[in-house]
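One protein chain is absent from this view; the other protein chains keep their places.
Entry: chain A
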Amino acid sequence: MISQFFVLSQRGDNIVFRDYRGEVAKGSAEIFFRKVKFWKEDGQEEAPPVFNVDGVNYFHVKVVGLLFVATTRVNVSPSLVLELLQRIARVIKDYLGVLSEDSLRKNFVLVYELLDEVIDFGYVQTTSTEVLKSYVFNEPIVVDAARLQPLGPAAIFMQGTKRMPGTAVTKSVVANEPGGRKREEIFVDIIEKISVTFSSSGYILTSEIDGTIQMKSYLSGNPEIRLALNEDLSIGRGGGTIYDYRSSSGSGAVILDDCNFHESVRLDSFDMDRTLSLVPPDGEFPVMNYRMTQEFKPPFRINCLIEEAGQLKAEVIIKVRAEFPSNITANTIAVQMPLPKYTTRASFELEPGAVGQRTDFKEANKKLEWGLKKIVGGSEHTLRAKLTFSQESHANLTKEAGPVSMTFTIPMYNVSRLQVKYLQIAKKSSSYNPYRWVRYVTQANSYVARI
């Protein structure tokens, strides 16, 4: 049960403020912001998502640069409150199409109406856009999406690929389009965030996939949908532990460690033929979340060398090799590497003919940054950097630099080999044939090579 809900801008401005119980003093937003801004406790400089100031408990999550905050005085379930804050952000986004300070301000009446239906006396009533539609009457005023950074994992489809209707993801679920009738379409996105840690000799120390099958439906009349996954999909690591060495690459079956499903999903035939059936509610929601530690082929291999090159000088060589098919292209790649603290200068040398690459030495935190617009499957790229130091290194340079970390997005590629075999929409009539978009994407979560 929460007492207040509010949204603050990055500068601490109150964008939305709703008090549900009058137990917490009005100045709470200010107290909260000051506390978060100047957090310094337990040797940490970043405020944890839950903390207590003078008997008031503050919860917050950050969504597209906005702070979504709740307060309470009682011993509530913190995961409930944090999850709720995320959901409120999602509902508002469903309604407004774009979540931003601007869109919130333009739609404040609608937002307050939503908040009154989502929470009553501090208790969550519903966070389902579908359900809310029957109680909420204000119409969203859609802000111009093109100018704004869109939100959410689906936003990544806007980059690079031209085939995708990019504007769709910033389309309000409830607003009517200018043309009058809504376009019948449904988006199913398989989004995989991968974490890999390579040892200094290139072995994979840990690897993990956090996947989501995300759905956003603009279908009228809520038809039933069937979603078929790989038939050889299995769940649970069959009693094995991470200490057992599984037959590498194995039989080709996809083995999930664990998965969970949205409440609208019916699993009647899931055990039989790996089919999910559901009547998708309006709005964006995860049909299924899954987690895998089964071995997979990492999309990139990173090679890094750092060695002394004369007095107070060193050279760094970073090689990145794309190990996916050549018809696939990764985009927005960023490689980072902390350098020794006494580095004063870095000069870079790119390979001849390099396009769409940039390099930078961040003086303040002694970091090397290398950005690449895209990398085509099968190719390899190298960066050389010459470093100048202000003092002798104490011991091994590799202890004072690194690790190399990397972020990237690879559209139309997923490492787990989990697939949506088909997406079936219960037919209303023979002419009913809505657009279906099934899209895959792989993103780096924590992709690190130690040196």
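Convention: a residue touches a chain if its C-beta (ideal position, glycine included) is under 8 Å from a C-beta of that chain, and two chains touch if they have at least 3 such contacts; residues count from 1.
Heads up, the rule we're going with is that contacts and distances are computed from a predicted model.
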Hidden chain of the complex, named as in its UniProt record, picked from "tRNA (guanine-N(7)-)-methyltransferase non-catalytic subunit", "Ribosomal RNA-processing protein 42", "E2 ubiquitin-conjugating enzyme" or "Beta-adaptin-like protein": "Beta-adaptin-like protein"
Among A:Asp120, A:Asp273 or A:Glu307, choose the residue that contacts the chain missing from this document, as touch is defined above. A:Asp120
Touch criterion as defined above, residue of A:Arg105, A:Arg226 or A:Arg436 at the omitted chain: A:Arg105
Can you work out which residue in A:Ile31, A:Val64 or A:Leu82 touches the chain that's missing from view? A:Leu82
Touching residues on chain A - with respect to the absent chain: 1, 14, 16-17, 21-23, 42-50, 52, 55, 57, 59-61, 73-80, 82-84, 86, 105-110, 112-113, 116, 120-121, 123-128, 135, 137-139, 141, 195, 197, 205-206, 208, 210, 236, 241-243, 257-263, 286, 288-289, 291, 293, 338, 365, 394-396, 399-400, 402-403, 405, 445-448, 450
